[in-house]
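All protein chains but one are shown in place.
Order of writing sets the labels: A and B. Residues in every chain begin at 1.
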Amino acid sequence: MKEIINNIQEKFKISEVTEQRENQYFISVEKKDTIQLVTYLKDIEKFTNFILLTAVDWIEKGQFQLTYMLNHPSKKLDIGVRTFIERENATMDSAHHLWEHVATFQRELKEMFGIDFPGSPRVDEPFLLEGWDNIPPMRRDFDTKKYSEETYFPRPGRSTNDPAEHMKKKLYPNE
Amino acid sequence: MFHWTPDRSAFPTAGPDGKFDFDSHKLVKIWHGPNHPGVTGNMSLELTISGDEVLESKTHVGYLHRGFEKLYERRTWIQCFPTVVRMCVPESDSNEYNLSAGIEELAGIEIPEMAKWLRTLVLEMSRLQALLRIVPAQGGTVGLGLGVQWGVYLRDLILDRFEELTGGRIYHMYMIPGGVRGLLPDGFKERLEENLILVDEFVLSIKRLMLDNAVFKKRTVGIAHIPVEWIDKYGIVGFVARGAGVKKDVRLDYPYLAYDQLDFDPAISTDSDIYARTWIRWNDIITTVDLLRQIMAKMPKKGEFKAPTPNVLHWQVPKGEVYVRSESSRGEYGFYIVSDGSKYPRRINLRGPSYTHAVSLLEKMLVNSNISDIAATMVSLQTCPPEIER
Partner (left out) sequence: MAEEKNYKIIQPDNSEENKFLKPENYKREVTAPDGNTFIVDPLNDYFCDAKPQPHAPNTIKVVEKFLNWARSQSIWVLGFGTGCGSIEIYPLMTPRFDAYRFGVQQRPTPRQSNLMIISGYLSVKTLKRAIRSYEQMQSPKFVMALGSCTINGGMYWDSYNTINRLDHYMPVDVYVAGCMPRPEALLAGFMELKKRIREGKGEGANQYAENFDWYKANQKKIIKDWNMPDYNW
């Protein structure tokens, strides 16, 4: 695995390398190099199994993190390619030409995070939701509790306790 | 021999360029599901057909979307456990194992030996009950309902053992970060062994009833073929990959828990049709029963079952990200977990095998197939919609 990371570092500008396990690494790369790196990993280093593509919303930095998880079936290695894109008008290059199932992940990200992947097949069709007219729900500034209370007629009488406070009161009432 | 082929001359045909005009309003569009007996769970297929031949299929999911990954932004790490098991209904224990393994890896907790064996036991029991339901259901898709009656009864006996061990029939919430919730009750192994003897008989009778049945063979041999080149192209995992001749099993490739001390060899076939995939899962029942017996023989009698953890009510899991995987009855089942060092998880993302099997692979496989084979194809991929939409 060290060898492969060295090979990548010679060819691409890698900003951060994290060793999670001896066979699982995460590397960070700039947005413009990402698809090139993924293609390189697939074709040259033979990371031929695409596991997942997902996004993490770092709202305090104003960024989305995209993670491409790739797997080497015979050497049993995992590599996660991280890239950070702007949160406003988020767009990313599509990777649907590399694997057939990438388009599904991109369709979900378009709907749930609002990240656009121009050129990906059926990317504008709704995937999980139907008739959704709010901001994409997986963005962290969307408040699901408020939306639910306004929309779905909550049954009166529900009381919620913060578990930490509640247990403290129950277990150590005198403190 | 009587052989009937429909008169296809009256059906709409392709144009001179070999393509169908999907806007012509001459092709029939039907919806297979969600309210349909031949669909696995609550999902639907939008089929464009000519006669009884499928020209185009689109998978529609989202009928079970609960927004788990959003809800975890509002829940502490331990509060995620009651809901995480509900991500996949037929086999819920892979979820709790993956989440607790991810938290343990991020926090650097080593679980005790006894907890490892108990987790392995529960995961194998969970696989057994899922297979007991789905293998006879493959016969049900071609009109052989008897096996389902037997299999679901035996599955219920395994659920009784679960109830004894964990208190729940379907959702167990047995594994927690650091270990498990308790030891085996007295006499548990004997009672499980009694059930396993019944499963042994069932395996033989389902072979006579289903796998050696001429009608079943006629309906499944050579249908829904998956070429071996598709394995990487579509991200195929688990028994579907093993049906195509590629031995993919997380238990062997990335041994977790006590699987490196167990002796097993999952079945493999190169036929890659519905029959081969049924045969492989039928063999999986035998493997699982054997594994359960090995686990019960090899596991320690008693010992510590939970490692000490910080107070879970305000546990701040260290910053980091990890991808953990385990083998469910359908294939590789993975969680991608990101922690930002706070009390709440930043992101928990599930990647189940059905995410590709039921969407991109199924859409491709159904083209040019017959409507009557759709249900059998779906069950042969063991598609499970809740893990697609969470």
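As a convention for this text, contacts are C-beta pairs under 8 Å (C-beta built on N, C-alpha and C of every residue); 3 or more make two chains touch, one makes a residue touch a chain.
Please read all numbers here as calculations on a predicted model, not as lab measurements.
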### Task
Go through subunit B and note every residue touching the omitted chain.
15-16, 21, 24-25, 34-37, 41-42, 62-67, 70-71, 74, 82-83, 86, 89-90, 133, 148-149, 152-153, 155-156, 159, 169-171, 386
### Query
In terms of residues, what is the contact footprint of the unshown chain on subunit A?
129-133, 137, 142, 144-145, 147-149, 151-155, 158
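Convention: only the chains that are shown with their structure count from here on.
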### Summary
Taking each chain's centre as the mean of its CA atoms, subunit A sits from subunit B at a distance in Å of 23
### Query
Can you name the residues of subunit A that touch subunit B in the complex?
18, 20-21, 23-24, 26, 48-52, 54, 56-57, 67, 69, 73, 76, 78, 80, 99-101, 103-104, 126-130, 137-138, 140, 142, 144-145, 163-164, 167
### Message
Under the stated contact criterion, what part of subunit B meets subunit A in this complex?
### Response
61-62, 65, 67, 69-71, 73-74, 76, 79, 105, 232-235, 248, 253-254, 313-314, 320-323, 334, 336, 338, 346-347, 349, 351, 355-356, 359-361, 364, 389
